[in-house]
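Here the complex is missing a single protein chain, while all its other protein chains stay put.
Up next is subunit A:
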Amino acid sequence: MNGRWLLKRIGMSLLVVWTTITLTFALIRLMPGSPISRMRAELYQQYGATMSQEQIDRQVRLYLNVQPDQPLWQQYFNYMFDTFQGDLGHSYIQGVEVTVILADVLPWTVFLLSIAIMFQYTIGILLGASMAYAEGTRFDFASTSVSTFLVSVPFYVFAFLLIFFFVFQWNLFPQGGKYATGLEAGSLAFYRSVLYHATLPIVSLIVTGFGGIALSMRANSIQTLGSDYIRGARLRGLSNFRISYRYVARNAILPLYTGLLIQIGFLFGGAVILEQIFSYRGIGYVLLDATLFRDYPLMMGTFLVITIAVVIGVFVADLTYGKLDPRIQTGDNS
């Protein structure tokens, strides 16, 4: 790994994060009817008689991490300074620090998404590869049709169907929540309850997600199967297992890797709807709540976390892509 390349790459990631913070700042400070004036008005209405203008400003500063009486550049500077210190302000609905709320909900979303992505890719890759091997057969035709159909169904439509049948009709799964109340955190029953509650949201993501992966895996594999090195490997008498594993799968998976990253960002966005449907209090749920209640500090915090998650995902992928595909240089050879 070449140090210069790494520095460059980290620099680019920081640039993206910085841009996001700046945009969020511009959002809060410059939009008409901003939370600042809104909060000022609210405070003035409630405590106008008892609080001085200065006190109101201090209250606003405490909540929003900005000082309304300072010039814009100074506010920006302070906000950046606080953010990079990890101070994202207070949620003004719940009155709790934003970082505390995020630390509470983020693991749940990550848990949902990582399991869903893992299953999506495992099923997609295996199915796609077998479709490619059986190219032109009835199995291939049927799987292609099913995959195409499933990939065109939006996950929230499927989620509603799941809730309708599994919750209301057959009463097999709980309608919402993250775990049953009254269980001791860390106990076996607690974990079982967590999995039980997460099943429906995860299933809705997997079922509507693996189709696209299977279809691109099928196309990649068919292309790989037609290449000269597969022909050469057969002539050299390699076993079918080795050819399918070391030659076909290894090369057909490469293009999917980039898709995986885009998927992470996309799923975080999708989590907003998904968690709302299943009343699952993760980061998406909090984001929607914050938006509805105009809880701008919390909103900005969640935006920031999602951005950082995507940036880190892309960064990790960039670092590892060179290991996967030697033709892509990630500064391995200087």
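As a convention for this text, a residue touches a chain if its C-beta (ideal position, glycine included) is under 8 Å from a C-beta of that chain, and two chains touch if they have at least 3 such contacts; residues count from 1.
The rule is short, and it goes like this: contacts and distances are computed from a predicted model.
For the omitted chain of this complex, the UniProt record lists the protein as "Dipeptide ABC transporter ATP-binding protein", which is one of "HEAT repeat domain-containing protein", "Response regulator", "Dipeptide ABC transporter ATP-binding protein" or "Cox-type terminal oxidase subunit I/III".
Of the candidate positions A:G11, A:P71, A:G86 or A:G186, contact with the hidden chain is made by A:G11.
Touch with the chain omitted from the figure is made, among A:P154, A:G232 or A:G269, by A:G232. Interface with the hidden chain, as seen from subunit A, comprises residues 4, 7-8, 11-12, 15, 227-229, 231-239, 242, 246-247, 250-251, 254, 324-327, 333.
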